[in-house]
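Heads up, one of the protein chains got dropped from this complex, but the rest are sitting where they should.
Chain IDs A and B follow the sequence of writing; residue 1 opens each chain.
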Amino acid sequence: MRVRARGWLCLFLACGLAGWSCAAPADPPVWKAVPEVRDWLNGAEPQFEHLHLDLPLVSEEGMSVPLAIDVTSAMTPDDSIVAIRVFAAGNPQPEVLDLTLDPRLGRAVFETRIRLDESQTVLVLARHSDGRVFAAEQAVRVANSGCLARSEEAFDAPMGEPRVAVPDPFPADRGHGEVRSLILHPMETGFREGPDGEPLPRRIIEDFSVSLDGEIVLAARFHAAMSANPYLAFRLAPEQDGELVLRWLDETGEERSATRTVRVVD
Amino acid sequence: MRKMVSFPSRRRRVFAAVLATPFLSTVMSVAAADPVPVTTLAYGCMGCHAAPAAEGSGIRTLAGRDADDLLAAMKEYRAPGGTASTSMHRVIGGYSDVELQALADHFAGQEP
Partner (left out) sequence: MSADPVRRRLLGALGASIGLTAAGLPIQLSAAGGRVVIVGGGFGGAAAARALRQLSPGLDVTLIEPSAVFRTCPFSNLYLGGLRDYGSLGHHYGYLQGPHGIRVVRATAVDVDVERRRVHLHDGGRVPYDRLILSPGIDMRWDALEGYDEAAAQRLPHAWKAGAQTRLLHRQLRAMDDGGLFVMVIPDNPYRCPPGPYERAAMVAHYCKRHKPKSKILLLDAKDGFSKQALFEQGWRDVYGDMIEWVGFSADGQVLRVDADERLAETAFGERHRAAVMNVIPPQQAGRIARQARVTDSSGWVPVKPETFESRQVPGIYVIGDAAVAAPMPKSAFCAHAQAGVTAAAVLASLANRPPPSPVWLNTCYSLIAPDYGISISGQYRLRDNAIAEVTGGISPLEAGPGLRQREADHARDWYHVMTTAIWGA
């Protein structure tokens, strides 16, 4: 009798809790809560599929968190991913990275390194050419270990020489290869104080573009949440030999570029 | 509206924390939590001061020492600008008065 009574009590409590959790207003999802995200969605409702995110569950320091994005797509002209947005709503500015894609990339696969100010959920959205928006999100705990803390010294050096790695040769038949790019740059956010307590002036690379034989195949907008010395790896599926030009433009107007010959296996 | 707009000062603190990452040399505000048992507190000290192993080394054993001496020494390490040591002054910051007293009594009551 007693046991049964307790059983009922449990059942009652469970129901009560379940009912409550349904009734209680849950935190709205990031994609609904952040105005910058809503603006970009422009009424579209994201589908949490076709997009895979790779981020550490726990990062011991937030200055350079590796992020990999993989959107399933054939990347043909009428069935492709046209744009990707990365948001970190726990940062003072939620935007991290905007990408505009061309089917000639062959795959919608990217790797980069980002800044996470505190523990938070990272949201990635990908717009398909038919208007659908795919999404994936992941919570990252930033543990801020003093053991790994480092001081990024302010350096007002100009942009450094870029580094670019291109597969040589690329596989044939629209096979894709990974192109890696990195440029030395402080990506000074404007939020950081110098030794005198005054904010260090903001200076970031805002625009990055990749063109193949004169036509842009990837355009990126970097925000302050991209790690210093921004790194971006992407795929490219050239159909024939050609010339690849990567260009970085920082907000002071300074520009760097790198040119690489593209060879496709015959 | 978003918090960054309502608390503009926070804006600066945030990326500063990620970018400058000053080491946490100050003591975080200690929220009221359940007291840590003295056995747990004392075990922490054993990472360096385990007795009797510490004998013959440059690290002093704590067992059987006078409680007042121990307490005074620990408070001295904890005081801002107090005794500079290799690491004592860096780890002792988080301990409350009550904890230090409990530790001093605990070690004083042990067989040397």
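The criterion applied here is as follows: a contact is a pair of C-beta atoms (placed from the backbone, for glycine too) under 8 Å apart; a residue touches a chain by one contact, two chains touch by 3 or more.
Since the model is a prediction, treat every value here as computed from it, not as a measurement.
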Chain not shown, its touching partners among those shown: A, B
Hidden partner chain, touching residue among A:Pro56, A:Pro171, A:Pro199 or A:Gly242: A:Pro56
Chain A residues that touch the omitted chain in the full complex: 56-61, 63-64, 66, 141, 143-148, 150-152, 163-165, 180, 182, 184, 227-229, 231
Contacts of chain B with the absent chain, listed as residue ranges: 23-28, 30-31, 33-41, 43-50, 53-54, 57-59, 86-87, 90-94, 102
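In this text, only the chains that are shown with their structure count from here on.
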Chain A-chain B separation of Cα centroids, rounded to whole Å: 39
